[in-house]
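The complex appears here without one of its protein chains, the remainder shown in place.
As written, the chains take the letters A, B and C, and residue 1 is the first residue of each chain.
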Amino acid sequence: MPKSRVEACDDAVIAIIMTIMILEIKVPETASFSGIIEQLPYFAAFVISAIMISTGWYNLMNIFKSIKVVSKPAFWSNILFLLCMSPAPMATAWVARFPFSRHTEYFYFFVFIVWYLSYYLLDYLLVKGNQREFSNDKIKQHQRINRFHLAIEVSCALISLVIIYFFPLWGIIFSILTALSWILYSCFK
Amino acid sequence: MPKSRVEACDDAVIAIIMTIMILEIKVPETASFSGIIEQLPYFAAFVISAIMISTGWYNLMNIFKSIKVVSKPAFWSNILFLLCMSPAPMATAWVARFPFSRHTEYFYFFVFIVWYLSYYLLDYLLVKGNQREFSNDKIKQHQRINRFHLAIEVSCALISLVIIYFFPLWGIIFSILTALSWILYSCFK
Amino acid sequence: MPKSRVEACDDAVIAIIMTIMILEIKVPETASFSGIIEQLPYFAAFVISAIMISTGWYNLMNIFKSIKVVSKPAFWSNILFLLCMSPAPMATAWVARFPFSRHTEYFYFFVFIVWYLSYYLLDYLLVKGNQREFSNDKIKQHQRINRFHLAIEVSCALISLVIIYFFPLWGIIFSILTALSWILYSCFK
Partner (left out) sequence: MPKSRVEACDDAVIAIIMTIMILEIKVPETASFSGIIEQLPYFAAFVISAIMISTGWYNLMNIFKSIKVVSKPAFWSNILFLLCMSPAPMATAWVARFPFSRHTEYFYFFVFIVWYLSYYLLDYLLVKGNQREFSNDKIKQHQRINRFHLAIEVSCALISLVIIYFFPLWGIIFSILTALSWILYSCFK
C-alpha cells in the first residue's frame, strides 16, 4: 500500500473536519457587535480544537515522513483514527454551548482521549510495519518515548476525570494545556 | 488519461462523503448525556457506512496501484461509481432515523447494492483497459474471482430481500456482515 | 506558475461543488418510500448537473495534460471559471424545486451558458500561454474546432432562449442533450 494516497486522504479529512468546525460559527441575526460576542465561546472552543488537531496532524506528518509503506493493520488503524476524529466538531460545538456542564465537558474530554489512544495505536503500527527502515535502537527509543507519553497522558486523564466532576471547565482547560505541551515538545525535540 | 488525477478526485469525493455523514451528527440541545444517547443509532449507522466505503476505497486503491492508464469507458464508469455513492449519506441518515421500517432498510440495502454493482463494473473496465500490464492468466484469474464474488453478493442480496420483508433490521446487519467479510478477505488474501 | 497546484485546486473545487449538490438531497421526515419519491426531481437534476460538470472537468483535464505552464491571465481565467461554476448547486436545487417555471429554467440555462463561455476563455488562454508546446498547425486547428463549438453552442442557446419561453422544461432538456453530445464527442474524437 503506497503511503501517498493514505496521506492525501488524511489531509483531506483533517481539512474538512476543521472546516465543519468553522461552519458552526453562525451568521448573527442582528447588525450589532453583540451578535459576534455571543459567538465568542464557540470561537474559543474552535481555536482550541483546531490547535489540538493540528498538533496531531503535525506529529502524524513527521511519522509518515520517515516510513515507506503502510501495512494492512496500519491502514485500518488509520481509518479508526479518522473515525475517532469525526465526533470532534460536534463535541466542540456542544461544549461551547454549555461550557459549565459536567456532561458536555466529560464528553469533550472522552472524545479527545479516545482520539489520542487511536493516534498511539496508529503510530505503533506504522513504525512496526516499517521495521526495516529504522535501526533497532531507534525503534526501541521511539516506542519507549511513546509509552512514556502515553503513561503521562493516561495519568493526567485519570486525575482530570476527578477534577472535571468538581470543576467542569477543567475539561477544556486540560485540552489547552495538552496542546501547548505538544507544541512546546515539538519545538524543543 | 493519467490515473493520478482520477485518484485525486476519488479521494476527495470519498473524504467529502464521509464528512457529510459526520455532519448529520447533530449538536444536542440539552446539556445532559441523554442528548448524546439519542444520537447513538445514527452514530452506529455512520460507523457501518464509513467502514463499507473504506473497504470499497481500499479495494479501489489496490486496483489503481497495478494499472497505468484510465481508458475513456473506465473514466465514465468512475463517474458512475461516484454518483452511485452520493446517496449513501442520505440513506444512512434515513435508516438511522427509522431503523425498524421496511422502507428505509430496503432503500439503504438498494443504495449499497447499486454501489457494489458500479464498483464491479469499474473494476472490470479498469482491468480491461490495462490488458498490457497483466499476463493473460492473471487477468483471467482476477475476473474469475470477481465473478465469484459477484455471484455470492447477488445470491445473498436476493435472500436478504426476503429476510428484510419479515425482519427489517436485517438490511443494516447484512451491511455489517458484508463489511466484515471484506475486511477479513483483504487480510487473508 | 506550475500547473500541478492549479489542477489540485480545480479538482478540490469540482469535488466540493458536486458534494454540495448531494447535500441538497434531504433526509425524508417519513419512513415510507413516498419520502424518497418526493426527492426524485432533485435527484434527476443533480445527475444532469453532475454529468455536465464531469464533462467540463474531463475536457479540462485533457487540456492540462498537454500544457506545461499556467500563465497569469490563465490563472485568473481559471479563478473566473471556478466562480462561474459556484452558483451551479443553487441553480440546480432551484430548477428542481420549480421545474415548470420560466424563471428557474432561464436562470439554470444562464448559469450554465456563462460557465461554458468561461470554459472557452480558459481553454483559449491556456493554449495561448503554451504556444511553444504545440506546432502552429495544431494550435490553429484547436482554435478552429473551439470557435466551431462556440458557434454551435451560441446558436443553440439563442434558439433555446425562445423555446424556454413557451416550454420552460426545455432548459433542463437542453442540458441533457448538451452533456450527451459532449460525451459522444469525447468518445469518437
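Keep in mind that, in the parts below, a contact is a pair of C-beta atoms (placed from the backbone, for glycine too) under 8 Å apart; a residue touches a chain by one contact, two chains touch by 3 or more.
Just so you know, these numbers come straight off a predicted model, no measurement behind them.
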| item | value |
| --- | --- |
| Chains in view touching the one left out | A, C |
| Selected residue (touches chain absent from view) among C:Ile36, C:Ala74, C:Ala93 or C:Ile172 | C:Ala93 |
| Which residue of A:Ile16, A:Ala45, A:Leu122 or A:Ile172 touches the chain not shown here | A:Ile16 |
| From A:Ile51, A:Ile67, A:Val114 or A:Ile139, residue that would touch the chain that is not displayed | A:Ile51 |
| Interface residues of subunit A (partner: the chain not displayed) | 7-8, 11-12, 14-16, 18-19, 22-23, 25-28, 31-33, 35-36, 43, 46-47, 50-51, 54, 57-58, 61-62, 65, 183, 186-187 |
| Residues of subunit C in contact with the chain not shown | 1-2, 5, 8-9, 12-13, 16-17, 20, 24, 72, 75-76, 79, 82-83, 86-87, 89-90, 93-94, 97-98, 101, 103-104, 107 |
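Rule of thumb we're sticking to: only the chains that are shown with their structure count from here on.
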| item | value |
| --- | --- |
| Chain contact graph, described as a line, ring, star, complete graph or other shape | line |
| Fitted rotation between subunit A and its twin subunit C in degrees, CA, nearest 5 | 180 |
| Most centrally placed chain, judged by C-alpha centres | B |
| Distance between chain centroids, defined by C-alpha means - subunit A, subunit C (Å) | 39 |
| Multi-partner residues of subunit A (each touching 2 or more other chains) | none |
